[in-house]
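Of the protein chains in this complex, one is absent; all others appear in place.
We call the chains A and B, going by the order they appear; numbering starts again at 1 in every chain.
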Amino acid sequence: MKRQIPSQARRALSPAPNSKGADILRQMLVSVSAIVIALLLGMGLISLMKISPVKAFSALIEGAFSSKNALSETLVKLTPLLFTGISYALASRCGLTNLGMEGQMYIGALFSSYVGINVSGLPPILHVLLCIAAGFVGGGLWCLIAGALKVWFGASEIIVTVMLNTVAIYLIEFMVTSGPMLEPPGTVTGQSSPILDSARLATLIPGTRSHWGFILGLICIFLFWLFLWKSKKGYEVRVSGYNLQAAAYSGIDTKKNILLVTFLAGGVAGLAGVSEVLGVQGRLYALFSPGYGFDGIAVALIGMNSPIGIIVGALLFGAFRAGGNRMQMRAQVPDAIVSVIQAFVIIAVVASQMLLEIWNEHRLKKQQESKEA
Amino acid sequence: MKKVLAWLLVLLMALSTMGCSAPAPAATEAPAEPAAEAQTATEAPAEAAATEAPDYSKLRIVALLPGTITDNGWNYICYDAIKQIGEKYGCTAEYIENIAVSDMGEYLNMYGEDGYDMVIVHGAQFESAVTEIAPNYPNTKFCLSYGFKIDGSTDANLKDISNLAYVGPVGMGVAIGGIMGILTETDKVVFLGGIETPAIADIVSGIAAGVALTNPEATATTSYIGTLTDQDMAREAANAFIAQGYDVVCASANSAQLGCLWAAEDAGVYALGFNSDQYEIAPNAVVLSVMRNFSYIYMNVFEQLVAGNWKSGKVAYDLDQQGTLVSDWHGWDQKLPAEKVTAINEFITKLFAGGYKGQY
Partner (left out) sequence: MDFLNTLAGWIATDLRLATPLLLAGLGLVIMNRAGILNIGAEGTMLIATLMAVVGSYYSGSVWIGMLFAMVSGALVGFLFSLLTVTLRANQVVVGAAINILGSGLSATLFRILFGVSSNVPLIDVFQPLNIPILGDIPFFGTAFFQQMPVVYIAFLMVPMVSYYLFRTQSGLNLRAVGENPKAADTLGISVYRTQYAAIVIGSMIIAMGGAFMSTGLTKFFSEEMVSGRGFIALAAVIFGRYKPRGVMFAAIVFMAGTVTANTLLASSSQIPYQFLTMLPYILTVIVLATFARSAIAPASLGKPYKRG
């Protein structure tokens, strides 16, 4: 009985990047084989629809990695997933469940495009930074609603964040169809004016759609690691994530931490919207996201809420999105199947991680028993 | 150690399955390039021998859709149109579903690079993506479904790009409004849009003008119900209007609009089908269906392209140019009062002959 708690605590509190290499390797191997199994299942489903799975699968790889353009598409898709993955992981490390990344992303996009359109006369770098800050604050405040309602009213942040997703999506739709963000001459409904050139993010690889949002994402990964594992606040957050009551007894102000973390997590998710607006679309659209917010859950899950893991998870799902688009194009695989396969991947990864954990416990028990004998 | 080895083996196997299929993309990509060259080759004879039957089989077109083809509405009609083109001419006719605005640029680039002959972009929300990317691929023709408002306010921002056509029917809302104006007994008609997309907003813009043509006294209300999928909510929204005395209902909300038709049938008021012939969905309510004639429009654009008559800019299909289609009566001409049937027939004939031009 006593044994378990320390081992769990160690896992929760130890810096993921520094844990034992063999453990990480084993984790990765298990996850990769789970993903392969999930893909095989998906291919089975595809062949049920009388589509050649080989063709579909090669299209998937082709779309994700085969050329400069394919790689940059993977990069474009990966970028917002870095932010939403960090967002889920950060909240999760504090023992919170943020399912509202999609909504926070929309609000972040709203704030940053407002600044991008209406603040003129700034030098490019300053303007971009201002847009980023605005988007961060927007997403942060939106998520803070959930944090505040949890702290002051005890409302479950899981449900509040889910509800706020829908509210945010309709709010943006209003803003660009009949609200203040509608493009003035009223040409095409459902979009804002383009943001000023000084607010655009530069292209990363010339001639492709990839943009500097990716670098911003990597910076956020670094800050995420710095905050959680190198700062006192981050330590407190992880302690409260492991055991809220224990943290409160040891004098940590858990309420303040919940507010802080919901703001930060929402802000990072807001940056996903910022990078889409400043880097890809150049203006605000109704219903612009293909579901980057929801993918963040899976990204953080595969990455086990660790910095490097999130990069790997984002790469996987980014490649999956880019390749999935190509799979539709080359092999006429319906979009719905792509989401079925995605669900398979999530389920397989969860199952494999838990199997590994159970197996580890089992092994530990055996060792203990043989020692005792 | 043994276990690590075992896991390594698993990884190797996993990688090898990937490895097996990895060479395949190279194989699929190889033919893509000659095809791109072939594309320029097919264009030349098509132009030279427009009078002879050209070889369509090498032509490739694709439709890029914002939603799923099973939506009973906007995306379905485009799917249907592209299928018909493929069947009639034996050319490659494909479609991609559920494209988010932020993904459109990627698809346009892919198909441009592949040298497709015509890319149908089915939604004006993709306008800025198309205007940005189309100039990079002069050999591919881009065809953007546009929602032309009847007051012409949407024409101001059309960009002049030689391989981009803004395509769509004009004045469909007028046809719907006119028929609703004749049908109503209570002088109250309602048109319900799903959400405010350009394609729905352009219909909404014509309703009041159409009703004014046939029944100046009637109130024409247009409203949005906020959903394209929730049939049950759509039904209740329509019920709320019917409860207020509205007696003709028409809706443009993809699969949600079925709910509005059912509401009309349950309440015993008239309804108009929209986008496809919806008589069978509510045979006791749907008097007529008014349809965007995208089957004809896209077919026509395609044939013009093959014949070497590609036209860029605004390619609007007005009421007298078969842009809009009205369904059969399905026996309703026997059930309705004779004077209404005559009035509707006269109205449609005159409207489709261009007789009301300048009045809306």
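In this section, a residue touches a chain if its C-beta (ideal position, glycine included) is under 8 Å from a C-beta of that chain, and two chains touch if they have at least 3 such contacts.
Bear in mind that the values here come from a model prediction, so they are computed numbers and not experimental data.
Colleague: Could you tell which one of B:A100, B:A240, B:M299 or B:V341 touches the chain left off the display?
Modeller: Within the whole complex, the residue contacting the unshown chain is B:A240.
Colleague: Which of A:L171, A:I205, A:L259 or A:I308 sits in contact with the chain that's absent?
Modeller: Of these options, the touching residue for the absent chain is A:L171.
Colleague: Please pick, from B:L64, B:I99, B:V189 or B:L258, the residue that touches the omitted chain in the full complex.
Modeller: The one listed residue touching the chain not shown is B:L258.
Colleague: If I consider the whole complex, including the chain that's not displayed, which of A:L149, A:M181, A:V237 or A:M327 touches that chain?
Modeller: Hidden-chain contact among the options goes to A:L149.
Colleague: If the missing chain were put back, which residues of chain B would it touch?
Modeller: Within chain B, the residues touching the omitted chain are 68-72, 76, 79-80, 195-196, 221, 223-227, 229-233, 235-237, 239-241, 243-244, 246, 255, 258-259, 262, 275-278, 280-281.
Colleague: Which chain A residues touch the hidden chain?
Modeller: These residues of chain A touch the chain that is not shown: 1, 4, 45, 48-49, 97, 99, 145, 149, 153-156, 158-160, 162-164, 166-167, 170-171, 173-174, 177-179, 294, 297-298, 301, 334, 336-340, 342-344, 346-347, 350-351, 353-355, 357-358.
We take it that only the chains that are shown with their structure count from here on.
Colleague: Just how far, in Å, is the C-alpha centre of chain B from the one of chain A?
Modeller: Computed from C-alpha means, the inter-chain centre distance equals 34 Å.
Colleague: Show which residues of chain A lie in contact with chain B when the two form their complex.
Modeller: It is residues 22, 25-26, 29-30, 32-33, 36, 40, 54-55, 57-59, 61-62, 66, 69, 73, 76, 170, 173, 177-178, 185-191, 194, 209, 276, 280-283, 285-291, 322, 325-326, 328-330, 332, 334-336 of chain A that touch chain B.
Colleague: What residues on chain B touch chain A, complex-wise?
Modeller: 4, 7-8, 10-11, 14, 17-18, 21-22, 24-29, 68, 94, 96-98, 100-103, 105-107, 109-111, 113, 124-125, 127-128, 147, 153-154, 156-157, 195-198, 201, 226
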